[in-house]
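I'd like to ask you about the structure that follows.
Yeah, one chain of the complex is gone here, protein chain that is, but the others are all in their spots.
Labels run A, B and C following the written order; every chain starts at residue 1.
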Amino acid sequence: MTELTLDQARLWFAAAGDLVEREIARLTELDTAIGDADHGFNMQRGFYAVRKKLEVTVTEDLGSLFRLVGMTLVSTVGGASGPLYGGFFLEMAKVANGKAYLGKNEICTALAAGLNDIKRRGKAEVGDKTMVDSLSPAVAALESATELCAAFRAAADAAKTGAEGTIPLEARKGRASYLGQRSIGHQDPGATSSWLLFEALASVCQQAAEKGGAAAGSC
Amino acid sequence: MTELTLDQARLWFAAAGDLVEREIARLTELDTAIGDADHGFNMQRGFYAVRKKLEVTVTEDLGSLFRLVGMTLVSTVGGASGPLYGGFFLEMAKVANGKAYLGKNEICTALAAGLNDIKRRGKAEVGDKTMVDSLSPAVAALESATELCAAFRAAADAAKTGAEGTIPLEARKGRASYLGQRSIGHQDPGATSSWLLFEALASVCQQAAEKGGAAAGSC
Amino acid sequence: MKKLINAAENVVREALEGMQAAHADRIRVSLEPFYAVRRDAPIAGKVGLVSGGGSGHEPMHSGYVGRGMLDAACPGEIFTSPTPDQIVEASQAVNGGAGILHIVKNYTGDMMNFELAAEMLRAGGIAVETVVVDDDVAVEDSRYTAGRRGVGLTVLIEKLLGAAAEEGGTLADLKRLGDFIRASGRSMGMALTACTVPQHGKPSFTLADDEMELGIGIHGEPGRRRAKLVSADEVTTMLMEPILADLPFRKGEEVLLFVNGMGATPLIELYIVYRKAAQIASLHGLRVIRSLVGTYISSLEMAGCSITLLRLNEQLSKLWDAPVDTPALRWGV
Partner (left out) sequence: MKKLINAAENVVREALEGMQAAHADRIRVSLEPFYAVRRDAPIAGKVGLVSGGGSGHEPMHSGYVGRGMLDAACPGEIFTSPTPDQIVEASQAVNGGAGILHIVKNYTGDMMNFELAAEMLRAGGIAVETVVVDDDVAVEDSRYTAGRRGVGLTVLIEKLLGAAAEEGGTLADLKRLGDFIRASGRSMGMALTACTVPQHGKPSFTLADDEMELGIGIHGEPGRRRAKLVSADEVTTMLMEPILADLPFRKGEEVLLFVNGMGATPLIELYIVYRKAAQIASLHGLRVIRSLVGTYISSLEMAGCSITLLRLNEQLSKLWDAPVDTPALRWGV
């Protein structure tokens, strides 16, 4: 696979929705320890709304798809993660405007733009114990492979490592920061859901590649 | 012992206070099951106030002693048991007015008058699952012996049996009546504290008799 | 037992001291014996309204002392009726020469202590009338028993009679009106958890996670029966049906609907109960024209709720809307 098409991007959101649905309890548990026990339901509500919206909406290009996703998340998630993830996809939409597919470079640019929006909005840096701690290494890891599926896989793995890396951190941003040192020892819920988004992306690419591979014999 | 003197009556209230103090938990547990968990503290507060009052008050006769006890209970106990026990001793005071001691018949009359006041005030009959169920047989049992200490012992035993006899009853009066059939199977707290009062009376008589016996060789 | 208290035996006194400190502009508190009176008492020519009962039902009764409601409240120990001297002294303190009205919940202890006090007051030349509240449909009414408990309707009676007294009602007027209101309201309650009397230190009963008590009073006692915990809508139905059938409330009547929290139940849940209760009332053909939702008569930190329905007429609606200025109920002033 060398590009992300409209269909694959739609599959990405479906897969993300499935993954979030499956991991509600885990996300909620993490948010119970250092937050307010709603992150699982916030994500579920958002991606369920996205699924329903996509079912009834024809999107002409990746820009309008990402815009629809971003707007839906903003208007259904609430909390901190709503504007952050919403803004992420709205920012990607700008890069993807009018495009039926994105090549690897464009994808990197779009994801990096999304990440920057989160950092700007949340005034968060790597090390603050937020979703930035998984998103930032994920975006960086895209460079580590030239092939798209491999890059997504590397990004997902980096996100996972980044999420786990939040455990020893003391939170400086978001709700967990109110706990001070007591936030240490817990994995950040938002960093965990960010990893799920990359995991969904990697798995969709993988499946497309396998299908394509079955058909064309190469990735 | 053939009569109840002022000193012995004072010892009675001291002994009743001790017994109540020792049985707070039991009375409260009983009142928790079918009432509002305050009977132990109500009795304790009342008899503690009686003790304090008696410490600083000289009473000239049994009438003023019983009146003081009755008034103190009325003004410190509250709840259902306050006016009932208070009225009990105020009624006894009428019979004992101006007397330095009471013979057995007078005691019977006084206690019966007290019981009648409780029945009138509480509109309760034997079988309603109240203090009347221990007081009534106790007063009746006074007749079963001519000797005073023996009569008090018989009364205390009858009170105990009466109190235990409330267990299978369905309450018709007091707070326990709100439970309907659920009041069955529990011993009435007020019937239990009434038994304690007679128990105190019997033991004070017994001790006086033993002392008297040591001095005079006969009861 | 987890409570914000100091010593269990000081709870009532310290809470009264706190009330005095917080509401010195409205009430005066006596600590020896315990009672609270409105700051401007006695009011010459006005009937003095006095209520009271065990503590643990806050804001009732001390929170309802003030213009347009009670002249005095006598708090006993937790769940223990006040003693006659409290009632006598409080009544004397608010005696404006037009007589004293006692509002008494129908518990043996409350009844007897208020009765003793009334006798003493009358012996002192003060006219006293008593309005009894016994609105709890969970308890069967019978002349062989202690009768029904006074619960949620107490708050409404205190408000309505308070307004009538403020407007100059005579003792006889108020007694008549009180008895009329008593005959126009019904209540029922339920619990999700027990409560703990501080001095006792242990919960009054234990419920499994899927159980509730139906037909409770306001003293932490178990209810008429234990049942499986069901949805808020079903619970509401189980409370509303006996209430509607008992008075009975009839199609076309105007009512006040009062959903009360038992102490630990948050307002968000009470509104869920109110929603269903209003639907049921309206299906029954009633017009809910006044409402009250909140924790107004409690049972320490018990979780649960009670519902009270009161039939209104023009006079009662007006009295409900009249100004009231107490620590816990305030409007119109």
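Throughout what follows, contacts are C-beta pairs under 8 Å (C-beta built on N, C-alpha and C of every residue); 3 or more make two chains touch, one makes a residue touch a chain.
None of the values given here were measured: they were computed from a predicted structure.
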item: Touching partners, among the displayed chains, of the absent chain; value: A, C
item: Sole residue of A:Gln8, A:Thr76 or A:Ser194 that reaches the chain not shown, by the stated touch rule; value: A:Thr76
item: Of C:Pro42, C:Gly63 or C:Gly185, the one touching the omitted chain in the full complex; value: C:Gly63
item: Absent-chain contact - pick from C:Ala44, C:Ala123 or C:Ile268; value: C:Ile268
item: Residues belonging to subunit C that touch the chain removed from view; value: 1-6, 11-12, 14-19, 21-23, 55-56, 58-59, 63, 192-193, 209, 212, 229, 231-233, 235, 257, 259, 263-275, 278-279, 288, 291, 293-295, 298, 300-301, 303-305, 325, 327-328, 330-333
item: Interface with the undisplayed chain - residues on subunit A; value: 28, 32, 34-38, 40-42, 45, 74-84, 121-122, 172-175, 177-180, 182
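We take it that only the chains that are shown with their structure count from here on.
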item: Chain whose Cα mean lies nearest the overall Cα mean; value: C
item: Cα-centroid distance, subunit A relative to subunit B, in whole angstrom; value: 77
item: Numbers and ranges of subunit C residues touching at least 2 other chains; value: none
item: Set of subunit A residues in contact with two or more other chains; value: none
